[in-house]
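With one protein chain held back, the other chains of the complex are shown just where they sit.
Coming up: chain A.
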């Protein structure tokens, strides 16, 4: 990878011994998009990158060999679930999550915090941590920043996420501010608790809801800490897209250019393209894999609901231009027929959807490399929506703020 000719020089991250090294950085001359080459303990990574979610130490129904073949370079694991089953002691014995699931490339683990939002009726948040009643066995768990890091240390992931005080983006008022400040304090506790700073990176998570001032305060404070990267959290929870993108732009304005930016919970194709333009590097979402299991196949012009009767006699592959294992061999009609009868149908569609996401990111990277990203965005939007009238307004607006005018 050659250094970027444009703004921003290649630079090492905070310290020489950090387990994340930015080998090179290239920036789009028009938008805020960047192309990074990262070195992690378990391998190299190019961003922008999409990280499929393998919640319980497996990507549902897909063997690690298949993921390697698709070119997947990093997976996400979930501390909350794995902490409960099979538990950190067992995973430690198995040589970490890498050893347990036999994934040789990079792993990122989240803190378990997001479950606070999704399982909120079970959770009580205090300064100490989050008190859960485990849905598995009813036992009470107190998830503190220290405990979260302890579990993640046992999991041995390349990138760990801080435990943050997450509030839903639809919540407003003093709770949001409280959560923002608490997240900063928890970040410091997480940094202190990391027993493996040479082998495992810690990312901070910017909070502050949809309040620009709170976000700015959070950003100002958090970027003072010695972490390898930053996540933009508290979004992608059902808020209006107009508010969503503004918070993203605000964050990327303040975040240091030489460290990766991880936008959590974003995975729809349009959102990925726009947020790359806004300056984000890493993304995760359950959507592509979850929707596959409901029979929905992602394509450049939307999605196909393969369970629908209209596909019963449709003998084309999901996407004629896709060369994933599913599209090379199976028709929509066969997937429709198989869907009710065998789990293999879910796997076929999951493989395709992951291939779709990874190919999308690959095309994005290639276009940034060639300095053609705005052209790519134009082509992408045209293919997806057909005509300018159909383009989502928020996307048009967001892109215009980074100098990409759609025609």
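Note that in this section a contact is a pair of C-beta atoms (placed from the backbone, for glycine too) under 8 Å apart; a residue touches a chain by one contact, two chains touch by 3 or more; residues count from 1.
Quick note on the criterion: contacts and distances are computed from a predicted model.
The chain that is not shown carries the UniProt protein name "Queuine tRNA-ribosyltransferase accessory subunit 2", picked from "Queuine tRNA-ribosyltransferase accessory subunit 2", "Fructose-bisphosphate aldolase", "Large ribosomal subunit protein uL4m" or "Protein ECERIFERUM 26-like". Residue-wise, the contact with the chain that is not shown comes from A:338, picked out of A:191, A:223, A:286 or A:338. Checked against the full complex, the one of A:195, A:329 or A:388 touching the unshown chain is A:329. Even with one chain removed from view, chain A keeps its contact list with that chain: residues 56-66, 69, 81, 85-86, 90, 93-94, 100-102, 312-313, 315, 325-326, 329-331, 333-334, 337-338, 340-348, 351.
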